[in-house]
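Starting off with a structure, shown below.
The complex is shown incomplete by one protein chain, all other protein chains being positioned as in the whole.
And then chain A:
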Amino acid sequence: MNKTLFKATLRANWLIGLFITLMLIMYTSIAITMFDPESADMVEGMLKMIPKGMIKAFGFSNLGTELTGYISSYLYGFIYIIFPVIYSVIVANKLIAKHVDSGSMAYLLTTPNSRIKIAITQAIYLASSIAIIFIINIVIGIILSESMFSGLLKIDKYLSLNLITYLVILAVSSIGFFFSCLFNETKYSLAFGGGVPLIFLVIKMLSELNTDLEWMRYMTLYSFINIDKILESSGYVILSSSIILVISLIFYILGIIIFNRKSLSI
């Protein structure tokens, strides 16, 4: 880990991080302030007007009267996936592949820092910046819920939900990072690093849309964000967190090894 590089990476990437954080804050605030335990009927009435398939595809299936469940299905079925995924894809590509493609990697490597050190620094930046985006939103979510609906939010469940969602995004970022290390050109790094998470999303939506395609949910990382199970069982949280963490580590480490070994045309 190199502090100088970390700071330079932050300087080059903070804006998109801020943008994504603000988008999530906006959606979180809207969702929580819109919650009304008294008028659950109204929500249900509204839902009846939208085609059932669409509600399911976007994960809004459980807009119930209970705050934690409401936040989970309103935000963590789609919003908290798509924005952090966009962030991960763009930043992962910028961290390695863009430096190699443009040639600025030459300057990083003509300092007495090994490739491994440089790649680890960039990986830490990606993983920690996503964590910070989540932490900011968790804090805002808790403050808003507590101030408006004191005691209604099950904080432990809310934290579990965020942990799993963060780890799923971490896994997506690890795939993006892996392709960023693998390819010398950003067009390939972006195509694969962005393509795989996009395919995962399409699979998730298809599997929720049609019961015949339910088996497809085993083919996408996003299925780990199984809201019912997360709210129900802490055993599920521990098991699935471990699995996703291992997946993330594998891709991050593979990326770093490949970057260290490969031939660079810079």
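Annotations
Please note the rule applied: a residue touches a chain if its C-beta (ideal position, glycine included) is under 8 Å from a C-beta of that chain, and two chains touch if they have at least 3 such contacts; residues count from 1.
Keep in mind that, in the parts below, contacts and distances are computed from a predicted model.
Hidden from the displayed complex is a chain whose UniProt protein name, among "ABC transporter ATP-binding protein", "NADH dehydrogenase subunit E", "Pyridoxamine 5'-phosphate oxidase N-terminal domain-containing protein" or "Sulfurtransferase TusA family protein", is "ABC transporter ATP-binding protein".
Screening A:51, A:112, A:151 or A:235 against the full complex identifies A:112 as the residue touching the chain left out.
Residues of chain A in contact with the chain left out of this view: 2, 4-5, 8, 11-12, 102-104, 106-115, 117, 261-266.
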